[in-house]
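Of the protein chains in this complex, all but one are displayed in their positions.
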Amino acid sequence: MKTLGVILIFRLAAALYAEQSVAEEGRSRFRAVDIYLDSKSAPLAAYQLEFSVTNGYARIVGIEGGESPTFRQPPFYDPKAIQHDRVIIAAFSTASPASLPHGKTRVATIHLEYADNQELEAELKLHTAADSEGTKISAETAFEERKTK
Amino acid sequence: MAQRSFMAELSKHSQDDNLEAPPRLVSAFKKLPDEQIFVPPSIDETVVMAARRRLTSQLLPRSRWFRWRLWGAATALIVAAAILTRLSTNRPAPLPNQAAFIPGDLNHDGRVDILDAFTLAKQLKSGPQLDLRLDINGDGIVDERDVAIIAARAVRLEKGGRS
Partner (left out) sequence: MDARVQPKDNLDTRSDLDLIAAINRGDSGAFEVLYFRYRDWVVRLAYRFTRDDHASLDVLQETFLYFLKKFPGFRLTANLKTFLYPAVRNLSACAREKSQRYQATEIELGTIENATAPESPSSDLSDLQLVLAALSEDHREVLLLRFIDGLNLLEIAQSMDIPLGTVKSRLHNGLQTLRNDPRTKEFFGR
């Protein structure tokens, strides 16, 4: 009797797990993509970037600021980008050079909604970056999908 | 009768006194949040251009002789312009700072991007700005709202977010 009970429990659990798997199929997922700029030794005071999803499986649902206090506030962006696949983000700070970040800095995070089981394919283009004097500087861009815990 | 008109006069004065507001109320009225409506430059241009068209045309007399003179002058101008254009083909291109001012292009690099907003923000930080070309929203004040307008233009998506 006990054995029958255990078997029944396992079967129930299996059925529930199967249902859950079916329910998860076709669900959309949310991912956070961190946007980085590496200004090397130059203090980063302003930047303008363009991020676009290239395989059409994701859309932008939110944008937040970066890690440095300088760029903690959300950047400027066109609200029309939300629910679409392309956005231009930009920000600046008039803080003193000593307070500005340099090296690799997360300047923003873009939140995407996309179809489950699809790989993210995206492109990040630097429009411009400048130091505290407003002088254009070169910087390397990178984006990384934030790993879920 | 005399008393009635006196009372009417008294009542009128009393009523007029009651039409004055105390200074504190007047001050509160003046501080009421003012609706800041952004007037796009395109509206200003429409009105100003309409005024120029209408008012300039009012100046032209209708005499035939004057019209002939006008045509003659116009022809001479066109010929002169053509000659000058030919002569100027070998002239070097105007320096960037001599090019037409693009509203919002404060660093004169030929486009409006975040660096222009940054430039204005830095200038504002250094002190009041009196250059009217920096008054992007045309409200008579050069301030952070003009910075925000430039930044908005910098990130504007032409195709509505679609790549």
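By written order: A and B. Residues from 1 in each chain.
Going forward, contacts are C-beta pairs under 8 Å (C-beta built on N, C-alpha and C of every residue); 3 or more make two chains touch, one makes a residue touch a chain.
None of these values were measured; they are calculated from a predicted model.
By the touch definition given at the top, subunit B reaches the unshown chain through residues 15-16, 18-19, 21-22, 24-26, 28-35, 37-40, 43-44, 46-48, 50-52, 54-56, 58-59, 124-125, 127-130, 132, 135, 139-145, 148-149, 151-153, 155-156.
Basically, only the chains that are shown with their structure count from here on.
Here the CA centre of subunit A is 40 Å from the CA centre of subunit B. For subunit B in complex with subunit A, the touching residues are 107, 113-115, 117-119, 121-122, 125, 148, 151-152, 154-157, 159-163. Contact residues on subunit A toward subunit B in their complex (touch as defined above): 45-48, 52-54, 60, 76-78, 80-92, 94, 127-128, 130, 134, 136.
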